[in-house]
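Note that this complex is displayed minus one protein chain, with the remaining chains in position.
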Amino acid sequence: MSLISIRNLEVRHGLLQAVRDVSFDLAKGDVLALVGANGAGKTTLLRSIAGAHLPASGRILLGGQDLTAVPSHKRIAMGIALVPEGRRLFSQMTVEENLLLGRTAGRQGDWTIDRVFDAFPNLVPRRHAKTGHLSGGEQQATAIGRALMSNPDILLLDEVSLGLSPLVVDRVYAQLQSLLTSGTTIVLVEQDLSRAMSVASRVICMLEGRIVLDKPTRGVTRDQITGAYFGLHRTNTGRTAS
Amino acid sequence: MRALANDISIERWTRSSRLALSTMGAVLCLLALAPLVLGAGAVDRMTALFVYVILAAMWNALAGYGGLVSVGQQVFFGLGAYFTIRLADAGLNPFLSLFAAALITGAISLPLSLFMLRLKGGEFAIGMWVISALTHMLVNLDRLIQGETGTSLISLNVYDSSTRRAVIYWLALASMAALLGALFALLRSRTGAAIQAIRDNEDAAAAVGVHVIGTKRLLFVLAAFGIAVAGGLWLASATTFQPKTYFSVQWTAYMIFMVLVGGIGKFEGAILGAVLFFIIETFFGALGVWYLIGLGATAVIFSLYLPRGLWGEIERRFDLQLLPVGYRLKLPGPTKIQWKQ
Partner (left out) sequence: MIDTLIQGILLGGYYAVIACGLSFMFFVMRIINLAHGSLAVASGYGLWLLASKFGIPPFAGLLIVLPVMAAVGWLLQRYLLDRSARGGALLPILTTFGLAIVIDNLLFEQFGADTRSLAPFIGSLSYDSWELPGGIYVGKLAVLMMATAIALLGGLQLFLSRFALGRAIRATAEDPDTAGLVGIDARKVNAFAAAIAMVTVGIAGAFLGMRATFDPYSGGPQLLFAFEAAVIGGAGSLWGTLIGGVVLGLAQSLGAQFHPQGFLIGGHVAFLLALFARLFLTGVPIVSRARIGKIRLFLRSKT
């Protein structure tokens, strides 16, 4: 049974149509890697699933319940948490305060401040530091921790490795590893294709707002994804994507 | 009309706007003849209408195009009147004093703009109010004004009352026409494109190379000058000067009401708003306090439910532009795309 269903979703930024006719289903425990070039619509898709951006048409169903018009602050109470692109921490507040804010929705679950500090030990000495003063890796850990504090069923991770050095990315992914196996459904936007493939069970590739590839990770080759990524399958239609 | 590919063309005039402009010219000519037929009271009321149109157009230039909402514009109204008194007292012809006073006020607004335009949004709005309150106090210190008692533009007494009334009327009409014309020309010029770009998105305008501060300063000084002319005209028509009346925030309330109801950022909107305000005042002004409550409530309602004002709605529903300051794209077929907004 699918946990969340996206049906014919269309999302606009003014006149620009960022997401076009996107449909897919996720089951509990799925780890989906969402890939695609810049501007393909990945971030917009995640933001509209989280409720930060309302779609122009289409539906989002969570366990059969229609979420399309539900505002973001209620969706997190229903179990959808987004780790936004660029982390978007409250920079004037401390790590602890940011984590406490993650608890606002009041969902029951295992995640506590202590468990977040266990999962991200690099945050322990920074507990009372303002997040504006943290390193990129520490900020990313805080952002993920803040989302986990809401005990989500579905965790949306937008470009968690953006702006981090490869070493720090390794650490963030190592910390995510336990989460990946815990049964939480995860949608991961990741530029690093091999890293995304290594953790995901399924991959969706977007191009100009549409899904151009949707396959289990096991049954897909790197070349297929690269082809979809650049829109190479369409060259015979006379248009080339740059 | 400039032709582009595929039968698309850019037009700056429409048939209705050409008609509107010639009608306006004709109306101005008719209005110029009005003192010959109208009674004294009607002439005075019409003078007030012209002053309102000036006030609305100037506040609109500042807020609607420059994005600068000020609740202290009464400072220029008061200064225009004050300097007129001062200059006339020094022996200058009162009518000349009026325009010299506006020039002085405009000149003062330039250094003031260096300072005030660094404020944003609400801080600019109330900051201007503080400037006005301070200026009011300083004007009160002038012995000639005798504090809140005030004084009169005595030198006007050399003219007999009917000549005086007609001259003030013509001056008000001419000032209104000239200020509207100047604003219209400015908005249609190259600078006008910059002004409208700022109105639509200040950051984006700056990013494409619009000199934002310089353009805003131009609007600030123009508004100061225009409102000072209005203040001088009001003084000439009322002859008495009491600082409290001229530096009253009520003037800004009127400006806001007129522009908000007419259509903020619409050239025609300010004129429409002034005419509506004039009519409302004529019929309901006698209600006193309830009239003021009505004005405030109307402003609140328009800001919430019709922020584009009446003209904005008319323009949207009927695709009507009488005094076009923008460009519009004419596509083949019935659809028209509005370039601005």
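We call the chains A and B, going by the order they appear; numbering starts again at 1 in every chain.
By definition in this document, a contact is a pair of C-beta atoms (placed from the backbone, for glycine too) under 8 Å apart; a residue touches a chain by one contact, two chains touch by 3 or more.
Small disclaimer: the values here were computed from a predicted structure and weren't measured.
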Chains shown that the absent chain touches, full complex: A, B
Per the touch definition above, residue among A:101, A:129 or A:180 touching the missing chain: A:101
Option from A:72, A:112 or A:224 whose C-beta touches the chain left out: A:72
Which of A:93, A:113, A:197 or A:220 contacts the chain that the document leaves out: A:93
Contact residue for the chain not shown (choose from B:260, B:274 or B:322): B:260
For chain A, residues in touch with the removed chain: 13, 18, 38-39, 41-44, 50-52, 71-74, 76-77, 81-82, 84-86, 88, 90-93, 97, 100-102, 104-106, 146, 150
Touching residues (missing chain, whole complex) on chain B: 63, 67, 69, 71, 115, 118-123, 125-127, 129-131, 133-134, 137-138, 140-141, 203, 249, 253, 256-257, 260, 289-290, 292-293, 295-300, 303-304, 307
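By our rule, only the chains that are shown with their structure count from here on.
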Centroid spacing, where centroids are CA-atom means, of chain A and chain B in whole angstrom: 52
